[in-house]
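Inspection log for the structure reproduced underneath, given as structure tokens.
Removed: one protein chain of the complex. Kept in place: all other protein chains.
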Amino acid sequence: MMKRNEPLINLFGLILIIFLAVFVYLALTDGRQGLTMLSADLKQRVSYSYLLKSVTAAGPTENQHGQAEVIPGREGYENGAVNIVTAIVADYRMLDTFGEILVLFAASAGVSLLMVERKREKAKEASEIVKTAVPIIMLFALVTGFYIISHGHLTPGGGFPGGAVIASAFILQFLAFQKRSRNKAFKILESLAGIGLLVMGLIGLYLEGSLFANFLPTGTLGATISAAGIMIIYALIGIKVAAELSSISADFIGE
Amino acid sequence: MEAAIIVLGLMMLAGAISVLFQKSLKNAIITFGIVSLISALMFTLMKAYDVAITEASIGALLTIALFFWALKRLEENGYDEKK
Partner (left out) sequence: METMLFILSAFSLILTGLFGVLTRKNLVKILLSLNILETGINLLIVSLGYFKGGKAPILTNSISAAQGMNFVDPLPHALVLTSIVIGLGTTALALTLILNHFRSHRTVEFIQLEVNE
């Protein structure tokens, strides 16, 4: 087998990168109508029907130009979320989110199966400052995480960053008080949340004919309790992501 | 506004290039954390607030923590950076 020749490999990589950059530049500026993807009107994109909440039917209100309009404060839309990105992730393209949850589940199961054991004789104790401050910080982190999850349909956020914030509270507890981390409770919680998500999808399939359809009533657009389907789905996703990230961290810290 | 984008872009590029050519792994991981955090700032400048909060909490918090735990395990089993 050949020995690794360091400068030659660097040079080869550099030539490949320069070639790729020149190719992309020629491809971007050589179109017939110029860079049309940069200046496309929003009316010609798919998000036009996502913004007007008229994927399956026309909206209930029309302004004087005869087009559908979405006004916060009215009822009767397809889903009741004011945050449009949440409406896309949790209602219109729920199948992609379901695939992402499957990928996270595979990563968590793989880490738990393949992890090496850690042998160290005695762990170092955390200092007094850390042991005193961690319960107070955990309280704030848990409240912030629950707020981000439960207001997913009104403000930016949702289930994924809220689950990460709750998992960071548990990580702080692992690091400060080195008790043996209980992995079983996290795995059971994660499985229950996953089963709940699948059951909601199957009920939607049974009642309305398509997987993960919205079958709960959507309330007023912009109220604190509205879009019941999206709230339940994001709560389940938040619990599942928090349990998975805590389980991965407990496996990495070890002992 | 455009001056801010140019300065942030140059900082990201400098950080990414210095991750490749660094000898010690600990410094490389910290510099990668800086690149991830500046990218979260650029997401905010693009008016993508959901993506910014997700990238800041998952990319710049949990990924860096995972790298540091793995590095600590490697050093316990005899991995030496100076060789």
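Labels A and B are assigned to the chains in the order they are written; within every chain, residues are numbered from 1.
Criterion: contacts are C-beta pairs under 8 Å (C-beta built on N, C-alpha and C of every residue); 3 or more make two chains touch, one makes a residue touch a chain.
Since the model is a prediction, treat every value here as computed from it, not as a measurement.
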In the full complex, displayed partners of the excluded chain: A, B
From A:A21, A:I188, A:L202 or A:I225, residue that would touch the chain that is not displayed: A:A21
Residues from chain B at the interface with the omitted partner, ascending: 1-2, 5-6, 8-9, 12-13, 16-17, 19-20, 25, 28-29, 32, 35-36, 39, 42-43, 46-51, 54-55, 58-59, 62-63, 66-67, 70-71, 73-74, 77-79
Contacts of chain A with the absent chain, listed as residue ranges: 1, 4, 9-10, 12-14, 16-17, 20-21, 24, 37-39, 42-43, 45-47, 50-53, 63, 67-73, 82-85, 88-89, 93, 96-97, 99-100, 103-104, 106-108, 110-111, 114-116, 155-156, 158, 160, 221-222, 241, 248, 252
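Methods note: only the chains that are shown with their structure count from here on.
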Whole-Å gap separating chain A and chain B, where each centre is the average of the chain's CA atoms: 20
Contact set on chain A toward chain B in their complex: 83, 85-86, 116, 118, 120, 148, 156-158, 160-161, 164-165, 167-168, 171, 245, 248-249, 252-254
Contact set on chain B toward chain A in their complex: 49-50, 52-54, 56-58, 61-62, 65-66, 69-70, 73, 76
